[in-house]
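Take this structure first; my questions come after.
Only one protein chain is missing from this complex, and each of the others stays in its spot.
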């Protein structure tokens, strides 16, 4: 069994992992940049190591520093969290080479799913539906034009090395295509060091639906249902729900089992999320995240499974403690990402937190490393807290969410709380009438 | 339907009720003494009325002030919380006479259960087991001695007007009996204006097990399982768990249904708790609380029912939204009462809260009206926060509790957090080996 | 030769005392060429501000209403204020058509009825605790009041 885990991350997810470790009786090592020396996750860790200056490249992305920190503290495993090194196959490989357990999938699967073309081919081979598009990369313009014609406009041009919404271009017609294609390739080359692009049908008004899976080393795979993460801004999720309002229990069960089965066949290990676009009753695979996700808590709320706990246990070689039939979904959960950003302009806002007061009572969970007087440095992601609301059904969940948002006090930085209040009171959101373009449409309307 | 509720209470329970009202879209009126003008529940209420000076008698127990406050604010219902006026039949009656809804049982049932002899007779008539003892009050010494002989020593002498552990004397032998009996009657006369006492078998090492029930106006009654509240100090509960480790699911189901049926027969309304002593596999009724209880959240955690929400709905005349068969208990919950008291001496501690930081993450719920800088006045009950922990089983619940207690920071007053940490690490507590005398025994051992 | 500096400790102490008394954080005092500056880090002055969680700026629920709407905040601290000793509805005259008990400028004698507070259908006659002149009336007839609300000034 794992005795000491180094948490190679910061902020709320580092604290979330630390809490799971404490619940399991596992010692913790926090790593931090000089900017995070006083952070809550550092304070609560059993040990901590400063790994570099504020710049992420020199601290949280500094592989030698992080592996050295694990070695000198005697940690036997590394949890990468999300972002930073969590989907870096080289890192995962090096961790294992140093005799440490990487709490995540095998390096080969990280690499496979990190290449968006390979990912799509793989899941198609496993029998899961994918968005109609080119078979792999399209390197010649003539071939690209022909394929685009075949798919039908609008067409999406995506970088093989992209992800999280980065490296995408839309061509609405043949006229736009050539320029969009050339630009996409050039940008992909600069951004990802890999100019391969592929084509996909551009869905007009899809929802973002993703399935959570977990697989142990014995091939036992369980799906934990789906999340609807359609409320996005510039492809960054802002508000997530579980379950979605568009899948029936029968569909969820059947499709979820199919996904679990395919992950077992693949030999996948640990937690993972398969992301789909949903339109007109159909799901189309877009990509897979080979790590724990920001929005994992809503799945925990409706399934009763502590995902990070189980993630650690399967990494340690344990068998899954539940089967698919043990999983009974109950109630509805919504997560609001509280980013340190202006609610109108989405400008990031650094500063010192004052008057911090978080909501409480039944059905309210706050995952955050904030405390009164803590500093939000300007160097990192703007996510500072997650407000997770649970209730028996969606209507009660929304009412409770409004109440909790009104109780939540964070001063010293701008936050997305006002945006979430607007959303929680928006008629379309109340009716769950939205798609991935919804948030940008209402932002336009308001400005 | 109820549109505006006046909350005739203070502190965390006032905030808990306020949150339930907000979740239901019901307006709230907070009442407060001058000492509580800046309290969190007052700040978050839609309206507030100052009802008197700090002394509870002149504020939270001031019936004319509270009913007037409801009238001038146009409230249509009053929630009494617990303590203060919650079990005052006269108050319940007056509230109804003023055309307002009292969120609680009928006045007659409050009065019935407030008289401990009547309560025992009533539940015995309904077929529930009671502690062997005198049939009603024993007013003649000779009769008392004979009854005590019949029951067998040790014998408990209890005031009919007592409750919550007040007005009790133990006689371990016939030699002690006469003096104990006379003292108990004299003290009862002074304390409760009623010198009637009754006798009961004194159980040596019982557990305190209580069942939660809820009944609507149509006679639908559902039990929500039991709580083990054996960890008490001077008959004040300190730590509560649900479910208990001593009842089997079959026993719980059978006994719980029997209780629910008897409450339906009685014509009881709203939430209520039947308290029992448990020894050698048997339960003996001791008293009934005709109100919501401090420890209600642990039942909410394992049953998925929001008790205060349902309490309001049945008071408003709605049918229960669930049947007994809908209730499925899942996981384990522990509540730690965080009192502003010294953990060793139990001396109450008033002051100003500083460095307030509450724990978060999965399975952690905090019910508290605390905030950084708030004042704990010396006039009221010392309960300032409830830490409620939920997990899949008791072992995980204890691990998570230790983690959360270590995260919880309250400075400015003494609290029971150190005591709870000792308990959470105590071997007997870990094995759930305890009875109602446990806490006093370990306190003695430590001193 | 070193310049002899005559420190005037009494002046500094006096300023420090003033600082404490006035709850200031800094005093700078200069006479001719003499300049004395005293400061104190007063956590008290910072903490209450930093510790009062208020509904966030984005709060979309209606703002909490206080049922009392005093005519003037300044007058509330007047030593002659008579406050409501109970929650209820205040009446300034004995009946709907009747003249008010007292008006601003009236001279009243101790024990004279000033107003009524109705609580639970009981009319409580509130009498003047001392003789004096009615300086201000804070409330309107039939207005709800809470405990401690200022009603009238007699001085």
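Going by the order they are written in, the chains are A, B and C; count residues from 1 in each one.
The criterion applied here is as follows: a contact is a pair of C-beta atoms (placed from the backbone, for glycine too) under 8 Å apart; a residue touches a chain by one contact, two chains touch by 3 or more.
Given the structure is predicted, the values throughout are model-derived calculations rather than measurements.
*Asks:* Would you indicate which residue among A:20, A:49, A:338 or A:401 is in contact with the undisplayed chain?
*Replies:* Looking across A:20, A:49, A:338 or A:401, the contact with the absent chain belongs to A:49.
*Asks:* With the missing chain put back, one of B:257, B:357 or B:375 would touch it. Which one?
*Replies:* Missing-chain contact among the listed residues: B:357.
*Asks:* Touching the missing chain, which residues of chain A?
*Replies:* Touch with the absent chain occurs at residues 34, 38, 40, 43-53, 59, 64-69, 71-73, 98, 371-374.
*Asks:* Can you list where chain C touches the absent chain?
*Replies:* On the chain C side, contact with the omitted chain comes from 1-7, 9, 12-13, 16, 19, 28, 30, 33-41, 43, 47.
Definition applied: only the chains that are shown with their structure count from here on.
*Asks:* Looking at CA centres, what chain is most distant from chain C?
*Replies:* Relative to chain C, the chain with the farthest C-alpha centre is A.
*Asks:* How many angstrom lie between the centres of chain A and chain B, each centre taken as the mean Cα position?
*Replies:* Taking the mean C-alpha position of each chain, the two centres sit 43 Å apart.
*Asks:* List the centre-to-centre spacing of chain A and chain C in whole Å, with centres computed as mean CA coordinates.
*Replies:* 54
*Asks:* Determine the centre-to-centre distance between chain B and chain C, using the mean Cα coordinates as centres, and give it in whole Å.
*Replies:* So the centre of chain B lies 40 Å away from the centre of chain C.
*Asks:* Name the residues of chain B that each touch 2 or more other chains.
*Replies:* Chain B, residues with two or more chain partners: 44, 371-372.
*Asks:* On chain C, where are the residues touching two or more other chains?
*Replies:* 50-55, 61
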